[in-house]
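With one protein chain withheld, the remaining protein chains of the complex are depicted in position.
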Amino acid sequence: MKHFMYPKLVASVAVGVALAVSGAFATAHAQKKGGELKFVVPAEPPSFDGHRETTFALIHPIAPFYSTLIRVNPSNPASPTDFVCDLCEGSVPKPTNDGKRFTFKIRKGVKFSDGSTLTAHDVKATFDKITFPVKGVASARKAFFSMVDKISTPDASTLVFDLKYASGAFIPAVAMPYNFVYAKKILDKDMHWYEKNVMGSGPFLWKGRSAGSFIKGSRNPNYYHKGLPYLDGFEAIFAKKQSLRVQAIRGDRAAIEFRGFPPKSRDDLKKALGDKITVQEGDWNCSLIVTPNHKVKPFDNPNVRRALTLAIDRWGGSKYLSRIAIVKTVGGVVFPGHPLAATKEELHKIAGFWPDIKKSRAEARRLLKEAGVPNLKFELHNRGVDQPYKIVGTWMIDQWRQVGITAKQRVQPTGPFYATLRKKKDFDVSIDFNCQSIVNPLLDVSKFISDDISGNQYGNYQDRDLDKMFDKMNRAADPAMQRKIMRDFEKRALDTQANAFVTLWWYRIIPHRSYVKGWKISPSHYLNQDLANVWLDK
Amino acid sequence: MDARSESQSITGVELEEPAKSQSWLISVLDLTRRQPLGAAGAIIVIGMIFMAIFADFLAPFDPVVNNFEMMHVAPSAEHWFGTDQFGRDVLSRIIFGARTAMLVGFVSAFIGATLGLVLGVASAYFGGVFDLIFQRIMDVFMAFPLIIMALAVVSIFGTGVENLIIAITIPFVPRCARVVRSSALAIREIPYVDAARALGYSHRRIILRHMVPNVMAPYLIMITAFVGQAILLEASLTFLGLGVQEPTPAWGLMLQGGAEEYAESAPWMAIFPGLAISLAVFGFNLFGDALRDVLDPKLRAQ
Partner (left out) sequence: MENAVYQYIVKRLFLMIPTLIGAAILVFFLLRLIPGDICELRMAGTGGYFDKEALAICQTELGLDQSIMVQFADFVWGFITFDLGNSMWTGQPIAEEISLRFHLSLQVAIMATLTAIFIAIPLGTISAIKQDTWIDYLVRAFSIAGIAMPSFWLGILIILGLLIGTQAYSGIPWMPPIQFVPIWEDPVHNISQLIWPAVATGYRYSAVATRMTRSTLLEVLREDYVRTARAKGLLEKVIINRHALKNAMLPVVTIFGIEFAFLMGGLVVTEQVFNLNGLGKLFVESVGNHDFTMTQALVMLVVTIFVFTNFIVDIFYAWLDPRIRYN
């Protein structure tokens, strides 16, 4: 493998930024070129179209083939606010026209893998497909772009977004990793072409696929970020069983897995391989939520719902559960560590987060008795996946047992689970989750607003006050104002109304082979996956 | 004893049984001597049933209560089989798990085999078009992949012990029906039945008094085979996430939960449930094997 001498200045700045901001380890070697990265993916994506799919199983094997307009900073992916240009030039533009206009300059000289040149027209066609899909075309994240009024291209290298109102949620939406940039001439002919075919401008070229087994990519020699990618190629291997994925890393059949392993697997790998394993961990932009069905008695009574959340010892549970499950941090509706998130003191004031669990449980019992259901019995509807759903479910049943509530688990495989949540609604209380890619709390909390507005609220309720707060928050330009409304929103959603409640936030643990360098962990398993910066120290 | 069963299978006529429990005891001991494997199997089976019935008294701890102070304790004086990731005593969960295993095993085996018996005998007796159609239906259910059937049943009706039993019972019916049918067919052909019909004996009498006793042997053998298979099926289906759910103690569930994750650091979590399943199935199979040898006169050593 040749030693590759990257222009030293840029390299040292990047490294310095990484050290200073993310605190991650920095490498003293220069990046080596060559080698094939093998990694394991838990599932295979149903199609290759990023605009259509919502599963991370699409991102891991397919993102390396495509470029996006902007993205999280690959050297600092843990930051929820640090975005950089991918296909645009310079830095991410600031809005003009009272915050309603964003003008992007598109890079010149970018080529698709079929040789054609990428221009602003291609980017416009892409975002048209996402924001204003024609009849018959599915766009999974259309709602994230509801603030967009018009997209235009004054010339071949300028792209202009005009918004209906200023919004702090626009840039994070554009940075979402699913916004693969497609070629206009292909979209004009067939909007569905990209579902079964891959043709992008990213760091890797399509090399092949074995259905159910693997997807391969090889280096794109004409990649516009000069000097990248370091890898000769990659192989994404599909393996459904978690323990097998862990063993694959141990037996060096794969070098890394990009979703996350439970704490015990990390410990086992470390014990077995010592230095040959590096562990990166951090908070995950996923929360495990409990959603009572407001149309089922007695869960229509907010006090009963409050009792449910008061019974749970989150602070104590976090200590133990973080040893056996992929959950850890206690937090409210906002991603812990985000500027909009509640501090520990603020959390202590919310039901279910009180520092004194005995007092909390006594209050829970009192509320149940008052509501006339001291020995409440119900079924907890859960998803048939171990980590962390079933484990946390088992723990919660034990928590509720301690205030006299008897709960039984009703577990369903993913398909029927969603059918029950979305359509049939024949559940008492259900476990649920809220996973997002880019940390975008202003939009992420739409999980709690009325179900005729929210796309993913399953508790069967409308809460107009909450809707109003949500709207105000999203239109507030001042972060301090946003934060204040967010606190009110949180208090109402989790405490006074206890519409649904957050149990714990997930925790991402990635133990990988130490020879894999250049990949940095982020709060989401959807981010920073184009593999351009990854290199093998072998 | 040879002559008696020999004649029973040919003519269907019952002869007098030797009376008194004394000879019953003697024949049991005799059997034990001649079928040591079967006796071992019988002891295991009885032991499992005992555990299932008296679980409340035998188990030292509550199998369901979480105790995070005692996570992953290795086998010790207090916890003979150690604890799992929720701090629950593994031995207690195994003892209570016997209850689930025996329940699922016996109920599905019995219902499946009995339904198979009824259908198989009816099909053999009435013959003709009914038999032809019935055989095709049984063929369809036998050809249909077992796991998919179980998956479908559980997906439609939900998880839980009752639905699991249904899912497991379904594949047993055609298998038992087929075996019973071929045994019953042997009776069907003999002139005795035609003579009986000519004399005016009802269908019911002929079936119950003459055909059924003859298919008793394969029927009983199938039941013991089915119990073992049911226990394994329960383990497999739970492994796939379709069976019993937490926190109910069940052997298959114990293997599925964290057992693989902790296989290295806490191997007792995976070893003991696996042993329990293996031992139970082993016992039932040994017993069934010996039963087959005893009931099928053609297999006895001269």
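We just call them A and B in the order they show up, numbering each chain from 1.
As a convention for this text, contacts are C-beta pairs under 8 Å (C-beta built on N, C-alpha and C of every residue); 3 or more make two chains touch, one makes a residue touch a chain.
As the structure is a computational prediction, the values presented were derived from the model and not from experiment.
Of the candidate positions B:71, B:118, B:142 or B:161, contact with the hidden chain is made by B:142. For the chain left out of this panel, the touching residue among B:73, B:91 or B:270 is B:270. Annotation: of A:247, A:293, A:382 or A:450, A:247 touches the absent chain (contact as defined above). The chain not displayed touches subunit B at residues 34, 36-37, 132-133, 136-137, 139-149, 151-152, 155-156, 228, 232, 235-236, 239-240, 252, 255, 260, 263-264, 270, 274, 277-282, 285-286, 289, 292, 298-299, 301-302. Remark: the residues of subunit A touching the chain excluded from display are 40, 46-47, 52-56, 133, 135-144, 195-196, 210-214, 235, 237-241, 243-244, 247-248, 250-254, 272-273, 413-416, 418-420, 422-424, 432-437, 446-447, 455-456.
Convention: only the chains that are shown with their structure count from here on.
Rounded to a whole number, the gap between the C-alpha centres of subunit A and subunit B is 48 angstrom. Subunit A meets subunit B in the complex at residues 241-243, 246, 262, 264-265, 267-268, 271-272, 320, 323-324, 384-386, 390-391, 393-395, 397-398, 401, 409-413, 415-416.
Residues 65-66, 68, 71, 85-86, 155, 158-160, 241-242, 245-247, 256-258, 260-265 of subunit B are the ones touching subunit A in the complex.
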